[in-house]
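Missing here: one protein chain of the complex. Every other protein chain is in place.
Right after this comes chain A.
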Amino acid sequence: MIEIKDIKKSFGGVMILKGISTVFETGKTNLIIGQSGSGKTVLLKSLLGIHTPESGKICFDGRVYSELEPDEKRELRTEIGMVFQGSALFDSMTVEENVAFPLKMFTNDNKAKIKERVDFVLERVALTDAHNKLPSQISGGMQKRVAIARAIVNKPKYLFCDEPNSGLDPNTAILIDNLIKEITEEYDITTVINTHDMNSVMEIGERILFLKDGLKAWEGTKEEIFRTDNQAVVDFVYSSNLFKKVREAYLKE
């Protein structure tokens, strides 16, 4: 469980996050939604300590991040898997080496064991024929999947995904969404996902946090998102006709 309290972050005098508090639950997929530029990425990076918030408290299962010693911070970070919006693969390493990297760094497993685990996660993200390619030689969607494989390879306790399925075709997007949900439940991970893909919200949105203008504008489950009369949420989520119809059908039931 990750608890955040009153997170504030500004860049060059512009407040991006204006005091956000919430709880991300363990074993559930916690989604952060909001318009492009609403601060989803900034919030995620503040949770990870890539950005230092000006104020607020971030608590990982009782460990308050800002109160940890540098060594304890590093220890905590080895329990974190992160999928960056731009994948952030190491471009001097092959796909296989990228995925094996956290294992080589933080475990004492031998080569065979590492190889086995790498093959296993690459298969789970449906990538079986790109082992020896460099990130520059594969498509953006494949890079995303490699990034996901790298994030989950060392069995993290906390998984952060910044738009894990943007740039993927609908089939692969659903595959990835379901994969994330599966491993979240299987290994009891605290998963936080940034997205503006409404399909993902409907598929895997167990807990949803809606950001608007740097504030938490709404929070709830995917069932609640159908019934809410919060205008901002309705405007954002049901901007497409298809989803409007889905909502109407749902409300009639």
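For this structure, a couple of remarks:
Operating definition for what follows: contacts are C-beta pairs under 8 Å (C-beta built on N, C-alpha and C of every residue); 3 or more make two chains touch, one makes a residue touch a chain; residues count from 1.
The working rule: contacts and distances are computed from a predicted model.
Note on the omitted subunit: UniProt lists it as "Phospholipid/cholesterol/gamma-HCH transport system permease protein", one of the names in "Protein-arginine kinase", "Rhodocoxin", "Fumarate reductase iron-sulfur subunit" or "Phospholipid/cholesterol/gamma-HCH transport system permease protein".
Within the full complex, the residue among A:80, A:161 or A:237 touching the omitted chain is A:80. Contact with the chain not shown here comes from a single listed residue; of A:1, A:23 or A:48, that residue is A:48. Seen across the whole complex, the unshown chain contacts chain A at 45, 48-50, 70-71, 74-78, 80, 82, 84, 86, 88-91, 101-102, 104-106.
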